[in-house]
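Have a look at this one.
A single protein chain has been removed from this complex, and every other one stays in its place.
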Amino acid sequence: MKALEVQALSKNFGGLRAIRDISLEIEEGERRAIIGPNGAGKTTFFHLISGFLFPSSGHLSVFGTEVTHLQAHQRAALGMARTFQVTNLFQKLTLFENILLGVQAMKWARFCFYRRVTAFRDIVYETERLLKEWNLWEKKDTPLKNLSYGEQRQIEVIMALATKPRLLLLDEPTAGLSPAETILVTSIIKGLSREITTLLIEHDMDVAFDIAEKITVLHFGSILAEGSPDQIKGNPKVTEIYLG
Amino acid sequence: MSRARGIEKPMAFWIIQTLNGLSFSMMLFLVAAGFTLIFGLMKIINIAHGSFYLLSAYIGLTVLRATDNFLLATIASSIAVVLVGIAMQSLFLRRFYMKELQQVLLTFGFVLIIADVCLWIWGGNPMALPKPSLLRGSIWIGNVVFPSYRLFVIFVGVVIAVGLWIFQEKTKFGAIVRAGVDDEEMLRGSGINIQVVFVGVFGLGALLAGIGGMIGGPFVGVFPGVDVSMLLLALVVVIIGGVGSLRGAFVGSLFVGLVDNFGKALFPELSLFTLFAPMAIVLAIRPTGIFGKIEE
Partner (left out) sequence: MPFLFAVLILLLPFLFSNYYVGLATQIFIMAIFAMSLDILVGHTGLPSMGHAAYYGVAGYATGFLCLAGIKNFWLVVVLGMGLGGLAAAFFGLLALRARGPYFMLITLALSQVLWGIAFKWRSLTKGDDGLPGIGRPIIGWGIDLKPDLYFYYFTFAIFLIVVVALFIFLNSPFGCTLRGIRESESRMRALGYPVWFYKYVAFIFAGIFAGISGVLWVYYSGFVNPSYFAVDLSVKALLMLILGGSGSLFGPLIGAGIIVLLENLVSGFTERWSLVLGIVYVTVIMLFSEGIFSVFRRGRN
């Protein structure tokens, strides 16, 4: 079963054709990177996959289920998780509360309104476990806005992982990070289990080539080239769009 | 024909009621147009919008009693109301740009202030402005009598509506306002002094509501509480007609004015229901109003 099947996907904004007739398939367990110059439509594509935008035409399937007309939260229930290019976390809540919301998201307990959340030991333990695993335990009571940009980018990824996804979409995870932080985040992604299919938008080509087994290059809303990192590196059409 | 208390309503009844409804609609349009522009451009719910009506009618009344000159009274009350509106926006509301909650609360503070000052100066008795002497008569069309004043109100309303349309479609300032209602970020990035635009629109809104107060003074009257009543009707107009749209304010005012008027004449107790139902229906089917813009 394919983790993601995209068929003839298009998105128009008024007269602007942002995504033109894209088709692709991602296998389970695969690591795929989407690259392309600014304006190629990468983030729009992500919004279409994750349900933050609806396509003008075309179809999307996730693990065999047609999701074209499903809302974002319904797609998340099928095992999809995403991060955002601009850090999108709960700034006024503590780090603990942030992760807790991620942990609780896929559990029935999230609807309970008559018991305090601290009574749900499994949720609390899982949150604690995640924080300790990622060495963030000391900062658990810090309001998120007091954490550094690099830490927040890292937590973007952890938040997405908290829901135990099968398909993970990472929107420029290393955006704005220092070289040291980039190496850290890259190793986090590479260290993810193969049970998680990873789809990554990256502006930093070195990171993309490092993490991904297969690269899809977008240009003006369509696929210019697809192949292994070596194939893409050697593809003159690709180098042209970046240098030209 | 319809029956009320077993009496059949003659044709003249319907014609008069339609006329009354239309004149009420035009006055309402003046109030609602300003309200919708202020909300559409600045996202401010100006609870004090009815207060402009109130203040203008009272000031106009005083000037009218002193000079017996309707035009002069309108000019005086308009100036006063525009000054108040400009002060409100530039001294107070401006500080809370993009903080709609605080802005609304501020306008509420002004409602209390203006209402109490008016109560203090003019007392609590309901009053009606005297009509301009030229317009106190009636005109015969066919065998129906039309009060001249009501026709005058309709005329003024249409003229101002056309004027606003020209302003919005044909002038540079109007284009800026239209752009701002559509997409405020674009306006901010365009280099135009946005505060000047805001003050201008707020002042314009106050002016329109003020003129509405003068025009409506003779037949709606002025009394403590008319500010809240006008606000309520403006809210319904804007929700039905669409936010930020002058066309919507016009169509919405026609609808609300006629429905309210007929409602009052036929089922006075339930007249608000006849407004509530269409409002709820519009909200259910097309939440942005008939002419409002759709947000993704």
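When the chains are written out, they are named A and B in that same order, and each has its own residue count from 1.
Everything below uses one rule, namely that a contact is a pair of C-beta atoms (placed from the backbone, for glycine too) under 8 Å apart; a residue touches a chain by one contact, two chains touch by 3 or more.
Quick caveat: nothing in here was measured; it's all calculated off a predicted structure.
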Touch partners, limited to displayed chains, of the chain removed from view: A, B
Taking the entire complex into account, which one of A:159, A:175 or A:217 touches the absent chain? A:159
Under the stated touch rule, tell me which residues of chain A contact the chain that is not displayed. 50-52, 71-73, 76-77, 81-82, 84, 88-93, 97, 100-102, 104-106, 109-118, 120, 123, 143, 159-160, 163
Absent chain, residues of chain B that touch it: 39, 43-45, 47, 92, 95-96, 99-102, 104-106, 108-113, 115-117, 119-120, 228-229, 231-232, 235-236, 238-239, 243, 268-273, 275-276, 279-280, 283-284, 287-288, 295
